[in-house]
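Here it is: the structure, laid out below.
What you see is part of a larger complex, with each chain still in position.
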Amino acid sequence: MGLEIMDDIRKDYVYDVLRSGKRVDGRGFREYRAISVERDVMKRAEGSALVKIGDTEVLVGVKLEPGEPFSDAPDKGIIMTNAELVPMASPEFEPGPPNENSVELARVVDRGIRGSEAIDLEKLCIEEGEKVWMIFIDIHVLDNDGNLVDAAALGAIASLLNFRIPNERYGLTGEDSLPMRDTPVAVTTVKIGGDVLADPNLYEESAATSRLTVISNADGALSGMQKSGNGELKEEEIAEMVEIGIEKAKEIRENYLSNFL
Amino acid sequence: MKEGEKEIELIKKGKRLDGRGFEELRPIKIEVGVLKRADGSCYFEMGNNKVMAAVYGPREMHPRHFQDAKMAVVKYRYNMAPFSVDDRKRPGPDRRSVEISKVSREAFDPVIIKEYYPKTAIDVYVEVLQSDAGTRTAGINAASVALADAGIPMKDMVSSVAVGKIGGEVVLDLSGVEDNHGEADMPIAMVARTDTITMLQMDGHFKKEEFERGLKLAMDACHKIYELQRTALIERYSKSVGEGEE
């Protein structure tokens, strides 16, 4: 009850400020909060990155293990993306198995990596039909102040750029690194009333009726999209969101990933 | 899209493997009110997809602490029968069905008038009995009709279809083989009366122009599906009235 009232007050506040043409934290409508990406922060992981977007903080770790390939792709490595919304990160998160929000988060990030074909899965084959590398991308959310998906997707691709292949630990030989073929970047916008805002913070997320994540590649093409939320979007709103998505992804790629390439 | 071989030629002489043109839907069959126990139901075929939707409610929500004092709570469960796919699916929800259930529920959020039934639950159940790509869209189409059959007040129905890219061409309503060997897939759901999108997912590789063309194609197709949904309901309704008079 108490929580619902707070929720309503928060939404009203966001609307009020928007009515005067501003965002609650003073940003431009297409402006991101401060972004930082630190790489190789966790040495047990074969790749890792700590991404902050404003106060949102997401740690991504990449682990590799040999495993059996799928029967319909005997010569290809396997990507497994998992997200833990650990209760540390928000009073709303509860311990327990993944719920629909963490499943969606993981699957959208996964879709971008997969759709962009950033990873050359054939290079992850150890022995056809018998053994391939399984790449586990684990998204560990530490602090949720909104827009987890962009932070998680950025952490995932940053972790993947120059991860180590732990051949030695498993008594194997081969290349110890695998260059990425693309750098998909996710850009999320929300619709609040008639406005479209990039990189929603937590207040804005709770006030938004619809959210659209647009993941695009270095060539500007789309590799994944996901609408969520209980609202509807017009064709022209989607067009605007896609445009912002492609534009912002380019900026983020240049500013925060190009130095890792 | 699965990680399989991609060397299959999906387009021959300007036609797709099943003989369809690029902008052509698979055959659709709709039966309304086919289940006795459910408050509303619909059997829906789209090509080789066979899905059944059932609606229960508005009914008491329990456990009670999940009730919403201001409106009905809509739940949506997309489920695949173990024998609906080539490799038997283990019963119970997996991550894929959890996500599909979420976006499908959200596809109906804008149209169901939940305020009429505070504290209640409206349960939508979709069972995929036979699958051939596009089951989530078939499920949404079926659920839409089942909701209407159950008398749940809605601003309007929701219609759903996917577009994709195969052999470099943007085409409507991918079949299973097209999905497995194609380059992109984008399922959408739409309120035909207002041309507003309530579900949108995409994966693969779409240039911006391809995406735009695909979205238009899907939106047009949703209008056609909407007409079939309406027709099926009208037929069912007139039959009921007819039966009532006998």
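For clarity, chains are labelled A and B in written order, and residue numbers in each chain start from 1.
Throughout what follows, a residue touches a chain if its C-beta (ideal position, glycine included) is under 8 Å from a C-beta of that chain, and two chains touch if they have at least 3 such contacts.
Just so you know, these numbers come straight off a predicted model, no measurement behind them.
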Per-label copy numbers for the complete complex work out to A x3, B x3
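Note that in this section only the chains that are shown with their structure count from here on.
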Just the number, please: Cα centre separation of chain A and chain B in whole Å.
27
Interface with chain B, chain A side, in the complex: residues 70, 72-73, 76, 98-100, 103-104, 106-107, 111, 114-117, 121, 212, 217, 220-235, 238-239, 242, 246
Which positions of chain B touch chain A when the two form their complex?
1-4, 95-96, 98-99, 101-103, 106, 109-110, 184, 186, 191, 194-208, 211-212, 215-216, 219
